[in-house]
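Only a portion of the chains appears, each positioned as in the full assembly.
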């Protein structure tokens, strides 16, 4: 188990001091799934929902969400995000799922996993909001980091990922 | 399939006009799960993590997140939230999971499902942030509305819920 040096003895929550870390290019990709019904996925794909066009709205909300990460996650450091890409992909196999992936880049002292995860969850919540009038029982699920690069700990890819 | 009256013919995203809806007491409960390892769950429970005490931090982040819902989800209406309760419960059965539930109340014209879901996801992201130094492979999952009450559509409880 990894043990970090910046531990506070009293166990109190604090924003870890990263000023000794190097400024390097960093990238993280996260992913999540919205699970609903196949007919709802069709309506997402066609933009035929009570609140209107779903995919563009989710993508933009996710990009904006990435920028709000330090406002939401108390111990996250503010970071100068240098790029965000989000894909919202309705399954065309009748599985009733929509896959969301987000890649965030920075040149900074800490990684951007939380920014990528926040982008995915905010995009997912936005989709949820747009379909909840037609499916109360949707589930936002399997939100995880799939790859990261840069920083001292180096590159990492989740097992089973291409 | 439900069809709403406030549909825009061109399919453009918009914030649905709710001014004709009644102001009533409304409540929604959402739930989600952080899936990690059993030893990490023990450290969450004991507050023995690099960034410090996890449960209180997640709970407070979730409460604050609920209030930020209309800033994050583009088509959500701003609502005067009248109460938020969040429970963050590390499993003591060795399953390596932490359950998060949030109940949000309002007296307003629309429901608070999105606020409850946002509270759960922000609390979950906050836990993720606190454990990511000891578990890169955690998953935030099964985020869903479990019950809602108030408003024209009445009470609803997810199938299989007590």
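When the chains are written out, they are named A and B in that same order, and each has its own residue count from 1.
Here is the rule we go by: a residue touches a chain if its C-beta (ideal position, glycine included) is under 8 Å from a C-beta of that chain, and two chains touch if they have at least 3 such contacts.
No experiment lies behind these values; they were computed from the predicted model shown.
Enquirer: Number of identical chains in the whole complex, 2 of which are shown?
Expert: Taking the entire complex into account, the copy number is 6.
In this text, only the chains that are shown with their structure count from here on.
Enquirer: In whole angstrom, what separates the CA-based centres of subunit A and subunit B?
Expert: 16
Enquirer: List the residues on subunit A that touch subunit B in their complex, please.
Expert: 1-4, 6-8, 11-16, 32, 39, 47-48, 50-54, 56-57, 60-61, 64-65, 68, 71-76, 113-114, 117-118, 121-122, 124-126, 128-130, 132-134, 136-145, 148, 156, 158-159
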